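Right after this comes chain A.
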Amino acid sequence: MIALPVRARRVVPLVSRIVAAILGGYALAALASVAALALPIARPQAVLTGMLASFALYAGAVIWVFAVRSATRAWVGLLMAAAVLMPAAWVAWHAGGSA
Partner candidate 1 sequence: MSHLAIFLPSLLGFSALALAMERHQESVFDRALPASLTRVLRNLGWAALLAALAVAVETQGWGLGLVSYSGHTSASAGLVFGLLIAWQRRRSAR
Partner candidate 2 sequence: MSEKRAESAAPKPRGIRQTMSDLHIWAGLLLGWMLYAMFLTGTVSYFKNEISQWARPELAHQASVPDPADVAQRVAGELGRLAAGSSQWSIGLPSARENTAEAFWRLASAQPGQRRFGQATFDPATGHKVTARDTTGGEFFYRFHFQFHYMPVLWGRWLAGLAAMFMLVAIVSGVITHKKIFTDFFTFRWAKGQRSWLDAHNALSVFGLPFHLMITYTGLVTLMALYMPYGERLAFKTPQERQQLTRELNAFIQPGKPSGRAAELAPVADMVRQAQALWGRDNIARVTITLPGDAASRVAVARGEEGRASMSPQYLLFEGSSGRLLETHDSVGPAAETRGVMYALHLGRFGDTVTRWLYFLVSLAGTAMVGTGLVMWTVKRRRKLPDPARPHLGFRLVERLNIATIAGLSIAMATFLWSNRLLPGTLAQRGEWEIHAFFIAWALALAHAVLRPPRRAWIELLWVGAAMLALLPVLNMLTTDRPLWRSIAEGDWVFAGMDLVLWALAALHVKLALRTARHKAPVPRGAQSPRTKAPAPAGERTVPSVPRTTFDATHGATPSQDALR
């Protein structure tokens, strides 16, 4: 029976990546769909653009998470992408409600 810490060393990065891919990817896509509201186009078009593009971003994030060399890098990448989108999403959040 392999010692628990050794197994953990193998399983934890994998679980981390899976969480990053499934949940982190979704969060990033959702963030992007909100950030799209900052686009200089009519509100309904911006909403739809955000939705349409979100799945490509989600799939891309999942590929990224498993393509990079470590789970840490995977998370860093997602967080950096989120940081890029955050200002636009922030603007949209506070401007929300006006046509």
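On how the list was made: all candidates are chains of the complex that A comes from, given by their letters.
In the analysis below, a contact is a pair of C-beta atoms (placed from the backbone, for glycine too) under 8 Å apart; a residue touches a chain by one contact, two chains touch by 3 or more; residues count from 1.
Owing to the predicted nature of the structure, the values given are computational and were not obtained by experimental measurement.
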Selected neighbour of chain A [touch, this complex] from 1 or 2: 2
Partner candidate 2, residues of chain A touching it in the complex: 10-11, 14, 29-30, 33-34, 36-37, 41-52, 54-56, 58-59, 62-63, 66-67, 69, 92-93, 96-97, 99
